[in-house]
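Dropping a structure here in structure tokens format, bear with me for questions.
A single protein chain has been omitted; all remaining protein chains appear in their positions.
Moving on, here comes chain A:
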């Protein structure tokens, strides 16, 4: 049962109201009363640039860094659970992740730069839903379970149907993501992630996540492909995945699926390159991600 508390806006930072609740309950109460015009500050990797550039419609900031017991990466009941105050670097360096779901480390280790990874939170990136963000791609790919709380209740959301375009998710404005859970990949399963960023640490222009599971006879049983940054957020590429199903995982088959992904993706021309360029590079990323997924599946993970 959550105990309502009065909002405590303590400080005025550059015209913003700032609160740093000490419990999840306090945070959720603040969100209940002010969620429409409040932003949650965890790592701040996305929020602070927005505030500095005076974009975004917030006039209040709720800093959740003081909440207790939310910084963990652990395996429980066949799932990897990441607390909402765990930083990218925690995920990248987690032995649990390395053992059970190494794609998460691949993703976390390549987000932004060292400073971003030391401060930015994995769950924050899942919730923020930047269309170029990497964690949303892997949350969609592996159908993560997203744990959200408001002042009244806790609910779980499915990662594969969580995203709805630019910065749009199933979350309500009064909800706080407290945890994201990823499946432990077992023998015969593997996942890979590739991205193209113009320079190290720049926002990616194209990303592809690939998941494969192999049947006992070595054929591909299930496959999932998801792109990021190319369209308005994580985009499942079902036709390309279908190419793989029930096929021998030969190089030609992986190439065929990668080509299909490229044909199906619908990027736009912009200063980062033409749609044709992005299509071509997505094929390469898909091929490499599939190869990693296959290598891991064949090595029992």
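Everything below uses one rule, namely that contacts are C-beta pairs under 8 Å (C-beta built on N, C-alpha and C of every residue); 3 or more make two chains touch, one makes a residue touch a chain; residues count from 1.
In this section, contacts and distances are computed from a predicted model.
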According to its UniProt entry, is the unseen chain "Xanthine dehydrogenase family protein molybdopterin-binding subunit", "Phenylalanine--tRNA ligase alpha subunit", "Sensor protein" or "Probable chemoreceptor glutamine deamidase CheD"?
"Xanthine dehydrogenase family protein molybdopterin-binding subunit"
Which of these touches the unseen chain: A:69, A:200 or A:216?
A:200
Considering the whole complex rather than only what is displayed, give the residues of chain A touching the chain that is not shown.
14-15, 49, 53, 113, 196, 198-203, 255, 258-259, 270-274, 276-277, 280-281, 283-284, 286-288
